[in-house]
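Every protein chain except one is present and positioned as in the full complex.
Moving on, here comes subunit A:
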Amino acid sequence: MNTSPSSLPAAPAAVAGDAALAALLIPATPLTPRCSVAEAGERFLDPAHANLLSLPIVDAGRVLGCITRHELMLRVYMAPYGRELHGRRPVTTLMNAQPLSLSLATSIEAAGQLIGQRLRRPITEDFVLTGADGCYAGMGIVLDVLRALEIRVGQHAQELEHAYRRLKASQHRLVQSEKLATLGQLVAGLAHEINTPLGYVQNNLAMTRDLLPSADSLVQAGSAVLDAALGEDAAALESSLQQLSAARAAFDPAMFADLTALLDDTLHGVGQIADLVAHLKDFSRVDSAHAEAVDLHGLIDAALRIAGHLLKKNNVQVRCHYGQIPPLRCAPAQINQVLLNLIGNAAQAIDHDSGMVTIRTQTLGGYAMIAVQDNGRGIPPDVLPRIFEPFFTTKPVGQGTGLGLSICQQIVQSHGGRIAATSAPETGTRFVVALPLAGAAARSAP
C-alpha cells in the first residue's frame, strides 16, 4: 500500500504493516554539548534538517537534551540582543533537558499515546529515538506518527468492516439453519397432530362404509317383507321373511349402535384438522415486511396449538392470562418462532408430572409484554448470563443447537424490543418479551 503523500519525504514513515517507530526514524546528525547556540542555528538551516523542529544534543551516545527551532527563534533571533546574548554560549544552556525519548521498538499506537500525554501544545519539538541499548538512534517527527496512525486506523476499519460482513453473513446462515430446524420440529409436530385424527377419521369412515351394505340389505329385505304382506302373497311373504332373517343375521347391531359415536368422533377429528390448518396460516405469512398489525393473542394460540405435542409430554398444563393488547405491527412468522422456542424450552425444562406453563400478556409503557413462565428445573445463576449466547446449550451433544434463544433475542431486537429471563432453580423460569406497540423502531429483520 503506498498512500504516503509526497509532502512527507520521510518515506519509511508510511510503510504499512510496520508497527514500530523504527519505520519513522530520521537519522539526524546530533549536536555535541560543545556546540554553540549560533552553530546550532546554522545546523537548522541545513536542508537535510528541513523537516525537523528540534535537534538532539548527544554526548558519547547519551542524549543530553534537544534544542528547538522555536526556542532559538524566540530567545535568540527575535529577542532584542538575543544573538549577542546567547550566540556564543553552549547550546546546552537553551536546550530542553527532558525531551520525549522513545525506544525504536515502541509501537505506533503507544507512541501516539505518549505524544498526546507528554508534548506541549502547540507542538514545537520532535522526539528522540533510542536503540535497545538506550543510545541515540535518530529523530522522529510527530506528524509522521499521526500520519502512520491514520493509515493504521484506516486499515483496522477495513478489517473490522470485513469481519463485520463475514459475521453478518454467518449469522444470517445461522438464522436460516435455525429456521430450518424449527421448521423440521414444526413439520414433525404438525404431522403428528394431523395424522392422529386422520388415523381414526379414515378408519371410522372405512368401517362405516363396510357396515352400510349389510344395513342396506336389511332395509331392502324389510321393505320386501312389507310389500309381500301388503300384497297378501303368502309364498312371497315366506321367501322375503327368509331373506330378512338372513339379512338380520349378517347385520351387526352392536356395530350399528356404535355408529353414532363413531361419526361424532369423525366429525371431531375433521374439526381438529381444520383448526390446525387455520392456525397454520399464521406461519405462512410473508415475513420480510412488518406490514400488518396482528393480534398477538392469536399468535400465541397458534404457537400453543403447534407446540401441542411438546406440551403433551409430561402432561404440561397451559394457563393463559391475556391482557388488553392492541393489534401489533410485527413479522408474525418471526414472533411465532420466538414463541415456539420459548414454549419448547419451557416444555423441555419440565421433568416432573405437574408441569405448568403460564403465559401472561399486558401493555406497559408503550410495550406489549409477553411473559412465558414454567415450573421446570430453572437455570442456575452461573448459567443464566450465558443462555442468549449462540451455541450455548446444556443439552447433550446432538440434541440442542443452542441457537434457539440467541435467535429469539435477535428477532426481538430487530423489532425494537427486548427479551430477558429470570429464574430460580427448582421453582422455574420466566422469560419476558417486550415489543414496542408503535412498531416504529422495527427494522427489516434477517
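For the reader, a short list of remarks on this structure follows.
As a working rule, contacts are C-beta pairs under 8 Å (C-beta built on N, C-alpha and C of every residue); 3 or more make two chains touch, one makes a residue touch a chain; residues count from 1.
Here, contacts and distances are computed from a predicted model.
Remark: of the listed names "ABC transporter ATP-binding protein", "Quinoprotein relay system zinc metallohydrolase 1", "tRNA modification GTPase MnmE" or "Response regulator", the one matching the undisplayed chain in UniProt is "Response regulator". In the complete complex, the residue from A:Asp59, A:Asp265 or A:Asp301 that touches the missing chain is A:Asp265. The chain not shown here is touched by just one of A:Ala206, A:Leu364 or A:Ala438, and that residue is A:Ala206.
Among A:Thr93, A:Asn315 or A:Thr427, the one in contact with the hidden chain is A:Asn315. The residue touching the chain not shown here, chosen from A:Ala38, A:Leu241 or A:Met255, is A:Met255. Mapped onto subunit A, contacts with the missing chain fall at residues 188-189, 191-204, 206-207, 252, 255, 258, 261-262, 265, 268-269, 309, 312-315, 353.
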